[in-house]
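Comments concern the structure below.
The other protein chains are all here in position, but one chain of the complex has been omitted.
When the chains are written out, they are named A, B and C in that same order, and each has its own residue count from 1.
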């Protein structure tokens, strides 16, 4: 990927891919291959591996390497591959970036280091160093619920002037913040701004953002692609048909348990039910209970039926 | 106001009116009258007094009563009047509601009590009791940064079935939350959903909300009315002209100081500069410094100039 | 009370008295009188009415006035009376202070205003103004979980130089913060520093603080007096006998429900069981359920038995 023409490429639905795992904690290689084909078949514009949905923080280095290799090999250049390199240690992030580069990925994505609380000066200098050293274009990733550290709009604005920083994914859910990010596009239109929470996808694309990193696209890749296109084309009728389903997926697939793992189990159990990959998750997260899993599947069936009627 | 036909009325720009104060802490009666005429002239759809922008929590009961009287008298039924009754003690809230009713206001607005942390059951029972006893229709108000307590979408859904609860203003800034609120409108279209942060006004109206409670409408009432109408009419070209000004007001009028009072002083200093009312604020907030005040005015002049060019 | 000799007086166990309420929300006058006699009989050094435990934020002005009158009349100068004046509006706080003065109370207590977030400059100026205008000596009250605003040690240090500010109650539970407060006593020994959380009472008195504002002293006034004296006399053997009971009260009386009201219901249900006053609490808090109430009483009986064996 050439940073100069990223504005053509980094838009649309970028799936934050789950990491299929076997019960012994190792990578479910067959499941991973099936999942990638499922996503490609659904028409997504890119795949983002080793993000929060990809449980990157819970995986050992060897699995990260293996996943990068398989994903790059399996997609064969059919769509973009972004690789999460978020870590508390700069050197560890750079090592993953190097592996991503060697395997042909297109860009890397980094949320702020998440152990210490950092001020905007710390964050700015950290990202400049990371961007200077990264062998691939860098995507910023704002997710303060996880990292405690917010990339303020002013900092993003300054960072956007670095030639190797090409965009930002915002998972804060903060609508005011997101409007301030979108203002950057007036100055630098090729800087890609993507929305994390899929409930906000349609409204954000209507407001001028470039696309979404939608976890539900693991299950229903084409549904999110259609929503993105509807919003891009200002097709309010189609939006009003799809948006309720997006909220239903959020409520009835992700929200079946009070546990933190509820969202992740919602996605993985759905994929397991669809015969795509194993449902296991890595510690420290623990699965939702059997009843929640059952509810997920019941709700999934209803949603599958509704999707067919659109 | 008849709750049955609120869907006709509670939409558009509802101004969260500042409370003009003299330097001795008493109400600036002349300023209040001028401000109301300024808002009416700007074509706003309603006025919300004694909210956060109205510094309700900092005012003594006598000033609250005086403000209700003047506002109701001055508007003469030209637009809706909503009166904030947020307080930690139920009886105090009801007393203000009674005054509002006696003076002819249309509805009352209550954020959750804000001393104790409350769970959803506490909040539900509290609001049911408040709605049962309130002599005027009740508007919910979600503002967790101030109150610590969030009205979860499920709780709002349940509360929306009470005949005396007619809508909600959300100032959380949470885009996911707001989409979940909007889903309530599929079930009960006449339940009014208003957005607080004005940076989100256009996108929220595009998504189906009924309007905004926009602080900046104190200064530029017609600008916000025009943005509301543009969004309602899906006039993307007009939105793209006005939205940058909204963000500029947010950044350069409200954001001139790191102090909490920065937003409030931004509004009040602007109104003072425009000859409408006195700029004083009530303790415990302290004014921004002289330099910040000067910057506000410089930025205000630029924005006034830009507005003329739209 | 003469501010010049407060160091003689403001030490020991100051009970944050609950406000006995009837089922109709009015003051349980008989219960209040019995409670005050119960506390006096237990040998406490002072009574603090209208604090957090006193549900001040939930009470209407008339009840506050009534409670001040009864308490001042009933105690007849046998111990100190402190009156909470915490409110978001300065004028309202001062009005309560005036009532306290008129009825013969000894001091007033004010936590920071709790609607807006305030910086240290805001807090400093607010307290200076309050101290200037208060007709009674002022006690600071730090309780950031409730008020969101922390009185930093440097601010307390500066405020301690005001002749009408005589001490601080810290309910933060922060052990580092409390050590920094105690350092003030090296400079101004007569500045009274009291600890809120009773689990920290013994260790804090060993560290040099002047006493505690212990909610459990509503139920067992003498137990807390004995713990205070043991700590003051560095009687480690006695401390090691009482401290486990303090923790048992905390866990098994206050901790019987996940609701916010759990602590308050623990105290009020115990007092009800002991025949002292009615157990009702004011909205917005809702009582714990019947099962939790039963558990409270079962645990109370065990604790009463154990206290007898000390």
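Assume contacts are C-beta pairs under 8 Å (C-beta built on N, C-alpha and C of every residue); 3 or more make two chains touch, one makes a residue touch a chain.
Computed from a predicted model, the values in this text were never measured in an experiment.
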| item | value |
| --- | --- |
| Omitted chain's touching partners, listed by label | A, C |
| Hidden-chain contact residue, picked from the options A:118, A:182 or A:239 | A:118 |
| Sole contact to the chain not displayed, among C:40, C:120, C:207 or C:222 | C:207 |
| Residue among A:22, A:238, A:285 or A:304 that touches the chain left out of view | A:285 |
| Residues belonging to chain C that touch the chain removed from view | 173-180, 183, 186, 197, 199-200, 202-204, 206-207, 234, 236, 243-244, 247, 250-251 |
| Residue numbers in chain A that touch the chain omitted from display | 25, 52, 57-61, 88-92, 95, 112-119, 121-123, 125-126, 129, 145-148, 258-261, 282-286 |
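The rule is short, and it goes like this: only the chains that are shown with their structure count from here on.
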| item | value |
| --- | --- |
| Graph class of chain-chain contacts, one of line, ring, star, complete, other | line |
| Chain occupying the most central position, where position means C-alpha average | B |
| Distance from chain B to chain A - Cα centre to Cα centre, in angstrom | 35 |
| In chain A, residues with contacts to at least two other chains | none |
